[in-house]
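Note that one protein chain is taken out, while the other chains of the complex remain in position.
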Amino acid sequence: MKNLNLYNYILTIADNSLILAQRLGELCGHGPNLETDIALTNISLDLLGQTRSYYQYAAKISGEDKTEDDIAFLRIEREYKNCLLVEQPNTHFGHVIGRQFLFDSYHLMLMEKLQDSPDETLAAIAKKGIKEVSYHKRFSSDWVKRLGDGTEESNAKMQEAIDDLWHYTDELFFMTEAEKVLAEDGIGVDISTFKKKYYEEVSEILKEATLSVPENKYFAKGGKEGVHTEYMGYIMADLQYMQRTYPNMTW
Amino acid sequence: MSEKDVKNLEEIFEARIARDEKIEPKDWMPEKYRQTHIRQISQHAHSEIIGMLPEGNWITRAPSLRRKAALLAKVQDEAGHGLYLYSACETLGISRDELYEQLHSGKAKYSSIFNYPTITWADMGAIGWLVDGAAIINQVPLCNTSFGPYARAMVRVCKEESFHQRQGYEIMLTLCRGTEEQKAMAQDALNRWWWPSLMMFGPTDAESVHTEQSMKWKLKRKSNDELRQQFIDQTVPQADLLGITIPDPDLKWNEEKGQYDFGEIDWDEFWQVVKGHGPCNKERMNARVNAWNNGEWVRDAAMAYAEKNEKRKVAKAS
Partner (left out) sequence: MTEKRNWPLWEIFVRSKNGLEHRHFGSLHAADAEMALENARDVYTRRNEGVSIWVVESKHITASNPVNNGEMFEPAKDKVYRHPTFYDLPDEVKHM
């Protein structure tokens, strides 16, 4: 593939949206009340929309006869480049909100940089995405504050979720080969440039939510290079079930 | 108020409805009108949110991104419709929490169709095509029902629901134009959903208890049997177009009546499911009760936070 690095770069971003949308999709109909259910589904739909735009672009530049669905459904687990954070399960609502918040904060900073990419398609997807992701971030930060500064029980649950998920935040800033090459070319984003800002911003909101900021020394990584947590296999089983059971059909 | 006064008010009330005037929440209304509406609107709302579950079952497994987005949007719409309907019901002086309580305790009913399992992707097609098709026939007349908030909620529901049935039929169409395996999947779904869809219109007119009163209050415009016939007459040609067969050997066009004759519905099955012994009654109820119970700490937290914030604002201002 001529544009292998660009192709891989797109997937690095897009797979996050796909897997997070999938996780949120599991929740539809099971939220704490109707209003929240509807809100989370909106986020899932935004992410799915972004996923499709990225995959359509990736399919086009692959130079092969690929579709968005081939990319979404027909890779092996090791080829998915999403970070570990987004594949973490909906253990309880605190985890749903914590995962969303830790990802949205990163996602928005990424989109804000990506909109200046000389690659017009990526820039256009990012520009549209910023509006969506800004709202996601507002929604998830508001909820972190509500749960953190709500009741004693909700504070404990929110703290538990943040402690569990913090372990996966460092990987957001791990740069794959493709990301390094594209950042050097000026097409991709050098994500290391906003790592400090990310932790500052996130910590501030956690403090506002009367939560303590974890002080991890060790972090997990691997997702962006295709080495996922054990959860991923089950996500794949759901995601790919139809395409694997009934190959080469139109739906 | 004396009995005579009440009777007088009732006469005025019935005359207003007969003149096609709308009844609004603060208007005087007979207690029976209020209770009947609470029952019907909440039953309708419960059906929407229980109805999210069988389709929600396939969101993570939808076979393409396009289908996944459409299904997700559809199930979300059902949450919205539940919400509109609960709100309409709340204008009658009952809270959503109380209505949930009635659902969770088994006191309130919901549409039995959602107690059937969704076991293949084709079920997403069949539900959209048949179940939403039947629902639309039931719902369109309600846009003109006598109780204002219900009528307004239904206008919104019907407007939004117009894509649901098309979404389902398109799934069926794609399957029927696909491989033999896909076509068999579509046929199997039709086989399983056809009869339960017919049961959605309720018992036969001879057995139906509420009809007369409901007609007067415009909760109903046509009888169960008339609506069922309308559904069959409009659906059979759609099945023909798909090239799949409706699982009823007695189904045939009656030239004289200008409608289809059809076979006997298995009313034992109908009552079995209504009475709580269908394939998924327990699972559906458990899913709702769990969502509600697991969400309690979340709802409480939001309330506690709002109260703290309110106090902080007051403290700042003084």
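We just call them A and B in the order they show up, numbering each chain from 1.
Basically, a residue touches a chain if its C-beta (ideal position, glycine included) is under 8 Å from a C-beta of that chain, and two chains touch if they have at least 3 such contacts.
Bear in mind that the values here come from a model prediction, so they are computed numbers and not experimental data.
Hidden chain, full complex: it touches shown chains A, B. When you scan A:Leu4, A:Ala39 or A:Met175 for touch with the missing chain, the hit is A:Ala39.
Considering the whole complex, the residue from B:Tyr33, B:Trp58 or B:Tyr84 that touches the absent chain is B:Tyr84.
Although one chain is not drawn, its touching partners on subunit A can still be listed: residues 33, 35, 38-39, 42, 138-139, 142, 146. Contact between subunit B and the unshown chain involves residues 24, 26-28, 76, 80, 83-84, 87, 90, 95-97, 152-153, 156, 160, 299-300, 302-303, 305-307, 309-310.
One rule holds in what follows: only the chains that are shown with their structure count from here on.
Put simply, the C-alpha centre of subunit A and that of subunit B have 35 angstrom between them. Residue ranges on subunit A touching subunit B, taken from their complex, read 22, 25-26, 28-38, 41-42, 44-45, 48-49, 51-52, 55, 68-69, 72-73, 92-93, 145-147, 149-151, 153-154, 157, 235, 238-239, 241-243, 246, 249-251. Listed in rising order, the residues of subunit B touching subunit A in the complex are 49, 52-53, 56, 59-69, 72-73, 75-76, 79-80, 82-83, 86, 121, 171, 174-175, 178-179, 181-182, 287, 290-292, 294-305, 308.
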